[in-house]
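One structure, pasted below without further comment.
One protein chain omitted, others in place.
Presenting subunit A:
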Amino acid sequence: MSFFGFGQSAEVEILLSDAESRKRAEHKTEDGKKEKYFLFYDGETVSGKVSLALKNPNKRLEHQGIKIEFIGQIELYYDRGNHHEFVSLVKDLARPGEFTQSQTFDFEFTHVEKPYESYTGQNVKLRYFLRATISRRLNDVVKEMDIVVHTLSTYPELNSSIKMEVGIEDCLHIEFEYNKSKYHLKDVIVGKIYFLLVRIKIKHMEIDIIKRETTGTGPNVYHENDTIAKYEIMDGAPVRGESIPIRLFLAGYELTPTMRDINKKFSVRYYLNLVLIDEEERRYFKQQEVVLWRKGDIVRKSMSHQAAIASQRFEGSSSHPEARTPGQPSDNNSRQ
């Protein structure tokens, strides 16, 4: 049984040592609200203090020990009882005893591995949080503080364009091209559709971004498709030889990096769906996967001392210790 300080004789707070300087990032909660949490990257140290405030200074608080944990876990909505913890660190702050006054305890989790990005989806949630626990005979006093983790990558060495000729025999032939196969979250999709044969009456054409969240393994795999964006690229009937340009800015949409087989529990993949619609509302479509990755921010304008040193030492981002190349599924396995 745990209470979050409700009606208890003590109030527990967790405070980060770099709360003033650390950036916060927006993250959607399970019920769709957007909230801000402290942002961490893989390898960064998580340090701070746990403060214990006695509500009634005259009463003594007996306890069986105080600890703080750093947890990274995956929760599948259809299996709520089972949390799959992939990171679990604990520091004991106090041995069993009693308190007669308010106190604070420092803690530090050094260079913590945070292999995956925080994710709140339709059927699965991956979260990182600190949990301070005062063990008591009947009811523990527990306080949790969520943080958000982003995984960064650098420009991939290999990023070929996607170019394909598809169609329905004797009816509709098109050649579509997208300038890259891997896009970062603030990137632009530049492409074109070239019509080789048009024997149907096309009314318009659009490009959709589809997010597919896959949970479960083996026979119990479940896909949840969500259309993140619909973007009309052509209005009217094309003829042979016409070329329609595509320019789609990704920064305007709610996207996450591509996540492949995270801890063998779930995947999040993105697809571009090219849709042609004819005058009888028939839809002709071609789906193509694209890999999305998160680029680290570059410290540019600030003329502070720190920034100047950082930009000399590292090309691009400085405060982000580890960056992986996207599109390498073996990365996750090596983290076990």
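Here, a contact is a pair of C-beta atoms (placed from the backbone, for glycine too) under 8 Å apart; a residue touches a chain by one contact, two chains touch by 3 or more; residues count from 1.
The criterion applied here is as follows: contacts and distances are computed from a predicted model.
J.: Of the candidate names "ATPase, V0 complex, subunit E1/e2", "Sorting nexin 12", "Methylosome subunit pICln" or "Dimethylarginine dimethylaminohydrolase 1", which one corresponds to the UniProt protein name of the undepicted chain?
T.: Answer from the UniProt record of the missing subunit chain: "Sorting nexin 12".
J.: Sort through A:39, A:166, A:210 or A:228 and give me the one touching the missing partner chain.
T.: A:166
J.: Who touches the missing chain here, A:17, A:102, A:123 or A:179?
T.: The one listed residue touching the chain not shown is A:179.
J.: Tell me which residue among A:111, A:199 or A:223 touches the hidden chain in the full complex.
T.: For the chain that is not drawn, the touching residue is A:199.
J.: Against the chain that's been left off, what residues of subunit A make contact? List them.
T.: 155-157, 159, 166-174, 177, 179, 187-188, 190-192, 194, 197-201, 237, 239-243, 245, 247, 278-280, 282-286, 298, 315-316
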